[in-house]
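Only one protein chain is missing; all other protein chains are in place.
A and B label the chains in the order they appear, each numbered from 1.
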Amino acid sequence: MNLLYALDLLGTAAFAASGALAGVRRNMDLFGVLVLGLVTATGGGTIRDLLLGDTPPFIFKNETYLYLSLCISLAVFLFHRSLDMLHHPLLYFDAVGLGTFVVIGTSKAIAFHMEFIGCVMMGVMTAIAGGMVRDMLSTHVPLVLQKEVYASACVVGGALLYLLHFTTLPDNYASVIAALAVILLRLLAIRYHWSLPRAAHH
Amino acid sequence: MNLLYALDLLGTAAFAASGALAGVRRNMDLFGVLVLGLVTATGGGTIRDLLLGDTPPFIFKNETYLYLSLCISLAVFLFHRSLDMLHHPLLYFDAVGLGTFVVIGTSKAIAFHMEFIGCVMMGVMTAIAGGMVRDMLSTHVPLVLQKEVYASACVVGGALLYLLHFTTLPDNYASVIAALAVILLRLLAIRYHWSLPRAAHH
Partner (left out) sequence: MNLLYALDLLGTAAFAASGALAGVRRNMDLFGVLVLGLVTATGGGTIRDLLLGDTPPFIFKNETYLYLSLCISLAVFLFHRSLDMLHHPLLYFDAVGLGTFVVIGTSKAIAFHMEFIGCVMMGVMTAIAGGMVRDMLSTHVPLVLQKEVYASACVVGGALLYLLHFTTLPDNYASVIAALAVILLRLLAIRYHWSLPRAAHH
């Protein structure tokens, strides 16, 4: 469980950094950059908890996530010029966060006795809803609706975890396998520029 | 009650189709099209349930709505070229969905002992909030804020149902009357291009 928590914090930091960077690029002020970092890192889990009826959401039960997101966002605001060299590592940390968030969200939904699609949706939402709100706050169509294998890697991981839950495999192993599946799919998608098909619109 | 459920599913399917079509037109990928269909069909009722504190929302208690929305959205993604002939029927199904959703939302709010404006808002929100989120996800100003007698037909139906609830009329009849009022107003608005007034802005 400690490993999961460590990965959770790593993912939170990576998501906060990418959100804050988006705020800097869109020329927001300090408050805007902090809000975008915070929303990207914690928005998905917050919406999941609202839908599960588990209020107040996790961020208010353990404020570590809030302090971490705000500190990372502030650091990005101050030092973003020096962070260019972090661009590539950030993509990998983001993939790790993606896998971890899917596992946390899906597991929580299983514990709340939700059914198949509900569990998968909770996992996917934990991972991507924060980034969608970030994009909507800066009036961009959410990236995940448009291209790349990003959300679909989360769908696969969430479905896999739900199915493994009904085998005799210990939950710890199931979590690791599902998280690795998401991370691997995502890294392959980055490496080979995989995209989902679009409708042949004319 | 079985009729109401059948109309509810018909409305859900019509809303999912219109959401998925919007996704196709805005050049989203498969995941985006599925999300837009799902959000349009089930977003309004989900927000209503969050506001009523009735969590998890209805879609997670009976996953039929989720499967139906996803299947319809997938069909739109695959066969949208052949669906042009469905354009006109879709407008009518949408009107039926509108009336049904208003009745379901307002009835639920009455059962939760909300007051007048609250009940009307819940009915209207059930019917239109999904479409508003669909528009925000594609960075369009929600259509219902701009033109046509669409939301206002819902306001009339919700208010009517609330008032009829305090007469001796059986609830079933009240529901049918309110739903028909919404559907009729909406069809007249389509036929005669009715719009709400705008402020004489200069």
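Here is the rule we go by: a contact is a pair of C-beta atoms (placed from the backbone, for glycine too) under 8 Å apart; a residue touches a chain by one contact, two chains touch by 3 or more.
All values derive from a computational prediction rather than experimental measurement.
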Looking at the full complex, which residue from B:L4, B:L51, B:L164 or B:I177 touches the chain that isn't shown here?
B:L51
Who touches the missing chain here, A:M28, A:I72, A:A95 or A:V149?
A:M28
Hidden partner interface residues of chain A, rising order
23-33, 35-36, 46, 50, 53, 55-57, 59-60, 63, 66-67, 70, 77-78, 80-81, 136-139
Absent-chain interface residues of chain B come out as 50-53, 112, 114-118, 121, 132, 136, 139-142, 144-147, 151-152, 155, 195-201
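By our rule, only the chains that are shown with their structure count from here on.
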Interchain centroid distance [CA atoms averaged], chain A/chain B, Å:
30
